[in-house]
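Incomplete set of chains, arranged as in the complex.
Which chain is which? They are A and B, in the order written, and residues in each are numbered from 1.
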Amino acid sequence: MSELMGSGVELMFVGMGIVFLFLTMLVIAINLMSSLVQRFFPEAPATTLVVPVVTSTIDKQTVAAITAALHQYRNKQK
Amino acid sequence: MENLISLWQSTGIYNFTGGQAFMMLVGFLLLFLAIKKGFEPLLLLPIGFGAILSNIPVAGIAEEGGLLYYLYFGIKAGIFPLLIFMGVGAMTDFGPMIANPKTLLLGAAAQFGIFASLLGALALNAIPGLEFTLKDAAAIGIIGGADGPTAIYVASKLSPDLLGAIAVAAYSYMALVPLIQPPIMRALTTEDERKIEMKQMRAVSKAEKIVFPLMLLLLSILLLPSATPLIGMFALGNLMNASGVVERLSQTAQNELINIVTIFLGLSVGSKLNAHAFLQIETLGILALGACAFAIGTASGVIMAKIMNRFSDTPINPLIGAAGVSAVPMAARVANKLGLESNPHNFLLMHAMGPNVAGVIGSAVAAGVLLSLVK
């Protein structure tokens, strides 16, 4: 039993050690990678998609048309 | 007449055992939590239903030849959790983490919950009647990883008998993250700390997002091969998405494939909720330890953020440390919510996503350690 607890404690130290070691190396690797990529492949940053939320300013009929079209489309898909 | 008697003797009422009835109640409770309370319904609904189906007397749905028996093979062989991990990888954006790599350390610190509850499980052996082996303790500890597929994968390898209780505990506590974390976060931080605004992140290029999963995989290959099934499938999904060249595969991995596997995985996990394995004092221990694991992980993350804040030139809001337990994206949302309470202009969500996804990697690494050292 006490031996088992000993294994557990050891496992805790080794385990947390590995976790920190691994993630610390990953931090270093990311920093290295980022600077390499930014130097050698200086591409424009990926912009996130912006979806205009304008529904409120559009007359009801248009929305109804879209709903109907989507419904037809969806039914056709099945 | 004979027919009627034999029919009566084949009814559920005639054959019910108390244990089956109780486990069915547990199944209905899980359905209630999933549907009415919105607790991780994608998993708890199939798990709850699987619990009910597998405890039906006579029908033998979870016994050899039954549907759940066949589906369970996907867990026993480790196929289902790995496919889910691939889908989760495809859904994950590592951008915020790459923009601010040191948040990875928060994801590391939060894994302390895993090892603390592992020790806790061993300590519980002092209670007469409880006898957790080291494997059991490791499988219980992984609940603290706050990551469903990782917990199921590890439990299926180390302690299949406890799988049902461990999976239920993991998903239940993940759903409870908005209740468990805030008091701990508030207790460990001052109002001023919670007000800290973090500086805006830089944009991360597509090339970095493509290279990252490969780098992660490589590191795992070199240091910890036992974690590569998990990290490898996660990296595959992430690469499929980030590379943009196999969009249709990435979409399928994120949608239909993960949905199909989720249904099957949930049902099969539920089939492990049988009276024999679940109605043990061990289960109470597992539930208690799971809650501790989450609490300790949360605390470790917050404390780590406070320590880093002392040595860092750019300020870190300690609240985002709590997101290091993973439980993506609830833990990040909790951090964001608490930040807004103290400072209505403080949007921490993106900053908390870094430690949040780091927590997934951290628990996969911890899983690798357990799988390779616990024999």
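Just a few scattered comments:
The rule is short, and it goes like this: contacts are C-beta pairs under 8 Å (C-beta built on N, C-alpha and C of every residue); 3 or more make two chains touch, one makes a residue touch a chain.
What you are looking at is a predicted structure, and each value in this text was computed from that prediction instead of being measured.
Though each chain kind is drawn just once, the whole complex in this file has A x3, B x3 as its copy formula.
Just so we're on the same page, only the chains that are shown with their structure count from here on.
Distance from the chain A centre to the chain B centre is 17 Å, each centre being the mean of its Cα atoms. Residue ranges of chain A in contact with chain B, taken from their complex: 1, 4-5, 7-9, 11-12, 14-16, 18-27, 29-31, 33-34, 37-38, 41, 43-47.
Touching chain A in their complex are the following residues of chain B: 97-98, 101-102, 104-105, 107-109, 111-112, 114-116, 118-119, 122-123, 125-126, 134, 137-138, 202-209, 211-212, 215-216, 219-220, 223-224, 358, 361-362, 365-366, 369-370, 373-374.
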